[in-house]
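One structure is given below, encoded as structure tokens.
Note that this complex is displayed minus one protein chain, with the remaining chains in position.
Note that the chains are named A and B in the order they appear, and that numbering of residues resets to 1 at the start of each chain.
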Amino acid sequence: MLLREVEYARPKSVEEAIGLLSAHDGARALAGGQTLVNVMKARAASPDVLVDLQDLDELRGVRDLGSGSVEIGAMTTCSQLAGDEAAGARSILGEVASTIADVQVRNRGTIGGNVCSNDPTNHFPPLLVALDASFTIVGTGGERTVPAAEFFLGVYLTAAGPGELLTKITIPPGGQDGFAAVTIGRDGTGIVTVAASLNGGARVAIGCVDAVPVRARQMEEKIGSDYSDESVRAAAHGLGATLDPPSDVHASADYRRHLAEVLAVRALVAARERR
Amino acid sequence: MTETETASRPLVVAPGETKPGFAGTSIPRKEDKRLVQGEGVFFDDVKRHGMGYVHFVRSPYAHAKITSIDVSKALELGGVYGTLTGDEVAILTDPFFELSVKPGADIKDYALAVGRVRHVGEPVAAVVASSRELARDAAELVEVDYEPLPVLTTGEEALKNEVILHDEAGSNVVWQGLFDWGDYEGAVAEADHVVKIERLHFDRFSSTPLECSGVLVEYNRGTGQWTMHGNHQMPGIGAIWMAPALRTGIDKLRFVSQDIGGAFGNKICLHPQYVACCLLARKLNRPVQWTEWRTDQHTANAHGNERTFLDIEVPVKADGTMLGLSVRALDDCGAFPRYEPLGCIIWAQVTPGCYRWRNIRVDFTQVCTNKSPVSPNRGYSRMQHLWLTERVIDLVAQELELDPVEVRKRNYVRADEMPYETPNGCVYDSGDYARALDIALELIGYDELEARRSDVESRGKLLGFGIGSTLDSGTNNFGQSTLLNPELQFSGNNEVATVKLDIFGEIVVTLGTVPQGQGHETTASQVVADILGCTPDDVTVRAGHDTYWNSHAGFSGTYASQFAVTGLGAVKGATDKLAGEIKRVAAAVLGATPDDVELAEGTARLKAAPEAAIPFMGIGAIVNANNAILPEDVRDVTLNCRHVYVPPFQLPDKERKFGNLTLTYAMQVHTCLIEIDPETGVYEIVDYAAVDDCGTRIHPQIVEGQVHGATAQALGAATHEIFAYDEEGNLLTPNFYDYHVPHALDMPPLKTGYLESTSPFTPLGAKGMGEGGGAGIHAVCAALQDALKSRGQPTVWRSCNPFHQVWEYLRDPSRTVEVTKP
Partner (left out) sequence: MEAQSSRRITVTVNGEEIEYDVEARRLLVHFLRDDLDLTGTHVGCDTGNCGACTVIYNGVLAKSCMLLAIQADGASIETVEGLSSDGELTALQQAFSDHHALQCGYCTPGMLMSATALLRVHPSPTDEQIRKAIQGNICRCTGYVNIVEAIKAASK
């Protein structure tokens, strides 16, 4: 509950932030703190330097790029996402954001923090994989954009490495999206989460079953372009067997396999039905 | 929707009677004004100059030898005031008093682990520093070497005695005994069938009060007095454990609390950490403060009893009449018994549950395991047993294909049988269980059940309907402890209150109880106001409890559903005495006899001539400052009256294990509708009703609030709340992230109803209530059982049924119940 000693800096610009993150080996970016402060309280990890991003207004905000495509600043909070007009262009974003934990967490928690911490039970990683999002990262070497498939690398590990900052997430045009989850209590931690998007082909991403979101590629191939209930159900059959999920107090590996199959169908049907 | 009523002043109150003036109405709570402004005083709010903060170094192993402890690096850290280890504790203190007979009696339990650790989180050493953060830092510098030992995580494993937790005891069995009342074999001979259930398991959970435990200890070197600002909810027993351990007198231990953030029984066994803090305060010559972290509370404070029921046999008639019960019970009390083995008898307060069967046999064993010690958690020991009886009647109804409502009514103790003596001599004071069930059925819309079921099934889901009946036995006869250990010198019960009239006419009450949100200040003032003919606003009840100032007795505290009986009984007794004294003074001054005097509108006045009135202020002034004007025979009046309420108990019969163990029996019936998604095992409680009967309700809103809260806790325990362990003895749910309690969105729509079956045995006709007997757990299990009827009738065998468990039932509907011929 009590943190180790740490140093703190509050940069005024992205450049300054990058400078601080690169200058110190054990530096971490502090966004909303809804994951990092917890981790530090438990002393599971103790960065040497916290680089507070709260003054970096250029990392906030959502822009509607047209035809259901949006660009989201990494420091945009879940509450902002849920209430933002531009984000409304891609309604699944706000819908999912508003089911994360509670008001206090949503007010501080950022989409950037949610994806960079990449806790396997976080909602945004599978959602953004299904939406085929791309992630813009800035470091001392400049700026680069990474597709979702290459962004999530492992538990708490993403392509935004030491000395780098995720600045924005871009979502290509679309709108047939669905999200299905079984959680511990309402708006609780995910037991299994599945996101689906139909955008010239089905994309199905499963959360809570591995270190990173898992694409259900076999299922996507089997579905092809036939999104009927029968096709989707048939395609989902056997999905569980391809997964190697963890067992814990909330679910056995078998239960997670089973839920993945059921929720994959539901997410996809929801995507199909979205108006 | 609850409403607040403020009654107007009652005019005239006859002596010794409490008319329904303020008692029975929901007046505004006195506690609220400070609490809604954040001006409550919880122990962590109290500060002392120069205080040190304590952090406990805790065992990461479930079972291990401690081979060495080195605190030197911790002591070198700037800001560290000192440390304490088990070696010091073993020298400076004596082991805590054990309640059991041998072998349990030989267990050595100290404030810190001595030589060995027996559960993850057990305190091994303590560090004190100038800030919370530094204490935490220093704790990391304490080096402890362990030699791991094999771990016992189930009662069944512990029973084998292959790995022994307490060498001095030589066995993991804390207590063992056979309870056999009536004629079980005769019941079998008379039966048409014997329903056999292989195994039922009541899971480990606890009420997890939002405020964690803690204490701020000051030691007075001149007098040897320890003052503890903490949240111990039963200082009476706390002192009984701590004083001999610290080799001091009970009066040297002063417990002070004002506001406590919930306790639910989890703040009864704080004595180990408290003793450690007392030793530190004395050793370091400064106040020391310990605040328990949430993780510590879950890992190492107090769990509810975990109980396995085996070889359950129920002889029944074809019409569902239950004739008897035979069961083997195995209770897992964790690493140290502490308040145990009282749980091995306390269930016997409700031996037959709500039912009329007369032939009951329970073979009860309690064992230690490498898990957190247990403590009396809300519903203590009765909840586990009542869950058993509810699972039994539910499965009997199912197996005999009888209507669950009819079977319950057939077996319920009847209203016209009250007071009802149970097979082991307990007396159910009053109640109308069948009528309570009818109300619960009406509230849930039972008549529309089948229509609702079709609608739910048309949506591809399963609907389940469940009933949970339960009892809240209140006001213990502590003589029941002698049925476990004939050497124990405990019996009866008591509670104390004082009421005084001060020089300016202020009425001041002190309570022996330790409230944690039950509104004692308010309900006490209602009772006093009705007797003295004033208003609750005229009555000041001291907030909280201070053993230095509040009069108290051996069993004082707030626990076990008894305040309305014992606490208010003491208040009534003291106020009656005060009323008598006020009248004697008034009579002397007005030249009349005390019978001519009545108390009304804050005055003592002549019944025949109400204008001849002396305000209370006048009475107070005369006795305190002007007593020469009183005749000799009235000068003994002090206007400071104390009453010890002693319930009418006898010693139970140790041979037959027979006798009245509790004074009152409140009752609740809950009905519940759940919808299961058969594809996932996910279920939702879609409708819920709770009916409560606790006799005369002094403050209906407070009673209803307790019903709401107990329901929420039971629903949590039924669905997600479980203290689960892995094979190494690590707790898998050590905080609110994994141990999911109900939040606002998790609660079903809740309808409540009530009955008031007055108790013939108590001063106010009220019964203790508040624990709630786990009715929600019983109802949800029954609803699951019902919902799964069409899916192979799997036996719902455990109390906590998370989604993955329901999926298991659906996937593999194994039945562990059968109907046999006798």
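The rule is simple: a residue touches a chain if its C-beta (ideal position, glycine included) is under 8 Å from a C-beta of that chain, and two chains touch if they have at least 3 such contacts.
Just so you know, these numbers come straight off a predicted model, no measurement behind them.
> Sort through B:Gly705, B:Gly729, B:Gly753 or B:Pro802 and give me the one touching the missing partner chain.
B:Gly705
> Check the options A:Val37, A:Leu65 or A:Ala159 and report the residue that touches the missing chain.
The single option touching the absent chain is A:Val37.
> Among B:Arg132, B:Arg199, B:Lys409 or B:Arg542, choose the residue that contacts the chain missing from this document, as touch is defined above.
The single option touching the absent chain is B:Arg132.
> Of the residues B:Val163, B:Leu402, B:Val686 or B:Leu750, which one touches the chain left out of the display?
Candidates B:Val163, B:Leu402, B:Val686 or B:Leu750; residue touching the omitted chain: B:Leu750.
> Considering the entire assembly, which residues of chain A contact the chain that has been omitted?
Spelled out for chain A, the touching residues are 1-11, 16, 19-20, 24, 27, 30, 33-34, 37-38, 40-42, 49-52, 54, 79, 101-105, 107-108, 186-187.
> Residues on chain B that touch the omitted chain in the whole complex?
Considering the whole complex, chain B reaches the absent chain at 1-2, 4, 26, 28-29, 31-42, 44-45, 47, 132-133, 207-212, 259-262, 264, 291, 293-295, 516-519, 701-702, 704-706, 708-713, 735-737, 741-745, 747, 750.
Throughout what follows, only the chains that are shown with their structure count from here on.
> Averaged over CA atoms, how far is the centre of chain A from the centre of chain B? Could you give it in whole Å?
44
> Spell out the residues on chain A that touch chain B in their complex, using ranges where they run on.
So the residues of chain A touching chain B come out as 1-5, 43, 102, 182, 184-189, 191, 248-252, 255, 258-259, 262-263.
> For chain B, which residues count as touching chain A in their complex?
For this pair, the touching residues of chain B are 132-133, 136-137, 140, 293-295, 679-682, 720, 722, 724, 732-733, 737-738, 740, 742-743, 745-746, 802-804, 807.
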